[in-house]
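Everything below concerns the one structure shown next.
Missing here is one protein chain; the remaining ones are kept as they sit in the complex.
Naming follows writing order (A and B), and every chain is counted from residue 1.
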Amino acid sequence: TSLSTSAASAADADELQSEQQARSLLREGFLRCLLSAANKKVQFHMYEKVKVEATFGACDIDVLNFQVSDLHTPIGVQKEALIRSQDVISFNFDI
Amino acid sequence: MQRGWPLLGPLRWFRYVNKKVKVKARKDEEVRGWLFTVDPVSASMVLVDFRENGGVLVQVVMGHAVEEVQVLQEADRRTADHLQTMFLPPRTCILEP
Partner (left out) sequence: VSRRSTAGPPSERPGERRRAEMQKLYGKDAAKIMAMEAAMQLNFDRNCDLKQPKYWPVIPLKL
């Protein structure tokens, strides 16, 4: 009946709205966290047991690349670098 | 439990927020901390750990590397409040020395 259809679509709208709200809160928190990493010393744990330290710069919005400075690689310091997020398992910093 | 962490979606990720979790990531990494947020774009997890000296350690585990998530503890009110104000205001240090 039309009654149950409209009840169902109201429930769908509610569900969509709470999903949008959750997504917004989560995304905003993540963006704030990345902003707070700027100019901090960050340790990256990467695949192949690679661990490197760098000064965090910025990240693109699709989270594909991290732009960093003073990257301490196993063979020396690279002044400016991009790190692929696909190569990274985790990274950490102190605030 | 979680094979498909990146596929859970906002509502289910949200249930882990403010909980202390143990995350198993690729290549035998294990990370513990309070879950601050999950990026809905990359499924990456932001974990926060309060150090004894008052400092705060922030650990981000990339969504593609997450293998298993286990809830260890619920946050009490104070911890939850503290967590949610963690990165506010967003830009206190626009002017660097």
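As a convention for this text, a residue touches a chain if its C-beta (ideal position, glycine included) is under 8 Å from a C-beta of that chain, and two chains touch if they have at least 3 such contacts.
Owing to the predicted nature of the structure, the values given are computational and were not obtained by experimental measurement.
**Student:** In the complete complex, the chain left out here touches which of the visible ones?
**Tutor:** A
**Student:** List the residues of subunit A that touch the chain left out of this view.
**Tutor:** Considering the whole complex, subunit A reaches the absent chain at 16-17, 20-21, 23-24, 27-28, 31, 34-35, 38, 46-48, 50, 57-61, 65, 67-69, 71, 73, 78-84, 86-87.
The working rule: only the chains that are shown with their structure count from here on.
**Student:** From the C-alpha centre of subunit A to that of subunit B, how far is it in Å?
**Tutor:** The computed centroid separation for subunit A versus subunit B comes out at 11 Å.
**Student:** Help me check something: in the complex, which residues belonging to subunit B touch subunit A?
**Tutor:** 9-11, 13-14, 17, 25-27, 29, 31, 36-42, 44, 46, 55-62, 64-65, 86-88, 90-91, 93, 96
**Student:** What does subunit A use to touch subunit B in their complex?
**Tutor:** 18-20, 22-23, 25-27, 29-33, 35-39, 45, 47, 49, 61-63, 85-86, 88-95
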